[in-house]
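The complex is shown incomplete by one protein chain, all other protein chains being positioned as in the whole.
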Amino acid sequence: MSEAGRVRRKWTNRIMLILCGCAVGLCILILALIVGYTVAKGANYLNVDFLTHTSKPVGEIGGGMRDEIYGTFILVGLASVIALPIGLMAGIYLAEFGSPAVASVVRFIADVLAGVPSIVVGVFAYAILVRPMHTYSALSAGVALAIIMIPVVARTAEEAMRLVPNSMREAALALGINRWRAVLGVVVPGALTGIITGIVLAVARIAGETAPLIFTALGSAFGVQGLLQPIGALPLQIYRYALSPYPDWQQQAWAAAFLLMILVLGINIVVRSVSRRKSM
Amino acid sequence: MKCSDSGTTSSIAVKDWSGRRGRLGDKIFLYLTFIFALIIAVSLVALLIVLNISAWPAIQKFGVSFLTSLDWDPVKEVFGALPAIYGTLLSSIIALIIAVPISIGSAVFLSELAPAWIREPCSFLIEMLAAIPSVIIGLWGLFVLVPFIRSPIESWLGSHLGFLPLFQGPLFGLGFLAAGIILAVMVVPIITAVSRDVMRAVPVTQREAMYALGATRWETIYRTVLPYCRSGLLGAVILGLGRALGETMAVTMVIGNSYALTSSLFSPGVTIASKIASEFSEASGDIYIGSLVELALVLFGITLLVNIIARLMVWRMISVKATGE
Partner (left out) sequence: MLYELTNNTTGQAAPERVIGAQGNTKYILEVVKLSAWYGKAKAVNDISMKIKAQAITALIGPSGCGKSTLIRCMNRMHEVSDGGKVSGQVLLDGSDIYGREVDAVTIRRRIGMVFQKPTAFPTMSIFDNVASGINLTRLWYRKGELQDLVVHSLKKAALWEEVKNKLNRSGASLSGGQQQRLCIARAIAIEPEILLMDEPCSALDPISTLKIEELMLEIKKDYTVVIVTHNMQQAARVSDCTGFLLLGELIEFAPTKELFSVPHDKRTEDYITGRFG
């Protein structure tokens, strides 16, 4: 092995390793830039007014996003009410009761559904709810978000239940406990942390979803009027205000983004650090 | 039902619900959970059916030419998908070109090189990047990235590489280059995470064998680890592609919304998702709406195909590892 060859190899090694480190550094830099700008531009404009006032008409300075904040919570709540029972029961089916053949088909379909772009889901909700009812509505948006949420909840619940060791199930069955009570009384409680983690992360995800809302919730200049009426939401408002030509609205978009980011990233950080600590 | 009387005080007759009632409970629960599981299957089927029905007016009118036509005229009710399909593919490819080296490099760093105290926080941070809602990334892209692209990036590219048709034309900042970069930002976390997991699955013995032969760190990675998990890495990249194809908000906000087929990266364009997002709420009339829905169907088909392929590759890699080395 020639000396020159060895030196070359050593330097190739060093350079490539440094490049890989730079790749990670770049990722973290981008994260810092995004979070940084959002915080800098958004925190400035975030004040009590923003949280408590409704939006002003075009051209007027000021106003806030109170109704959009409500809207986000309402939509997330509505989607959860629909998605959680369906997702959890489906997850229980996949993990405990399903025959292997049927369960694998359902699992495959759930994975496909999870991969559908959210805008396509929005179009679907439009077709089955908005069009027949001749009105944009919170309900249709909630359904769209629920469709996105269900497969995620089902699969994470299933995974969490699979982690419960079989010895627990057998111990329960050996006590003469019925299958379904063993599942509800031993397996599900045992998987509860994982299930809750999955649910909370799914909630964080749909809280930030915008595409399905564009033509289901539409947004509302008149506040929250009811489930069968259009409704505004934070991400939707960010989108609309960002593309508007008014600097004041663009400022508000940053403030709303800041708020949304705190919500979504906050949930993610809390959930992940709790589950990390648990597994250590 | 006791085998002997040891004079205990426990006199609870076993008033329980086992026996025939128990079997009934199991059956009910089975059917109940099955119905909910069925809802998932029905949703997908319903999605396909409903979309097809809504798109039918357009499918009927344009047939296959929908996929090849360049027109988009709501007034004359003539629609074609080609620029949107082109835009979707182009922006995704740009995104992959930028994202793949960064992702694989990051994955290599996280899986092979970093000591634990760096690995955990860095993985965590990259996961956080994935958690940011795309509308916020779009907002950032629009107000921070696009001006930056306009100058210095595009002006540098334009003046130095302007002989290539790729880098010609007026500098808007908005356009395919911006869309590609923003998509790269969104896609890097997924590819990194999956690649990192795939690399960690490579057995230690493989690496040890290379070290024993006197290979450097990089040579071990390059010659053993990466080839070993080739199909898994490819699967990760294709998963990222799937994500990029379906991405809507961030792209819509930076791509400039111009329905044309150009060769320049500087020019504005559309993707299928951005077209639907920007026009759907104003569309009226069966043909117009039908065309937009047909676009959605096309997008669904493309992402479905890509996701299935990705899944197969990652799955194949894991099962090969499990059955034998």
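As written, the chains take the letters A and B, and residue 1 is the first residue of each chain.
Convention: contacts are C-beta pairs under 8 Å (C-beta built on N, C-alpha and C of every residue); 3 or more make two chains touch, one makes a residue touch a chain.
Computed from a predicted structure; not experimentally measured.
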item: Touch criterion as defined above, residue of A:Leu51, A:Val105, A:Met133 or A:Ala171 at the omitted chain; value: A:Ala171
item: Option touching the unshown chain, where A:Ile34, A:Met65, A:Ile109 or A:Val186 are the choices; value: A:Val186
item: Residues of chain A (touch criterion as defined above) contacting the omitted chain; value: 165, 167-178, 181-182, 185-186, 189-190, 192
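Definition applied: only the chains that are shown with their structure count from here on.
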item: Separation of chain A from chain B, taking each centre as the mean of its C-alpha atoms, in whole Å; value: 15
item: List of chain A residues in touch with chain B within their complex; value: 9-10, 12-13, 16-17, 19-24, 26-28, 30-31, 33-35, 37-38, 41, 85-86, 89-90, 92-94, 96-98, 102-103, 105-106, 109-113, 115-121, 123-124, 126-128, 131, 147, 150-151, 154, 176, 178-181, 183, 204-205, 207-211, 214-215, 218, 235, 238-239, 242-243, 250, 253-254, 257, 260-261, 264-265, 268-269, 272
item: For the chain B and chain A complex, residues of the former touching the latter; value: 16-18, 22, 25-26, 28-30, 32-41, 43-44, 46-47, 50-51, 53-54, 101-106, 108-110, 113-114, 122, 124-129, 131-140, 142-144, 185, 188-189, 192, 216-219, 222, 242, 245-249, 252-253, 273, 276-277, 280-281, 292-293, 296, 299-300, 303-304, 307-308, 311
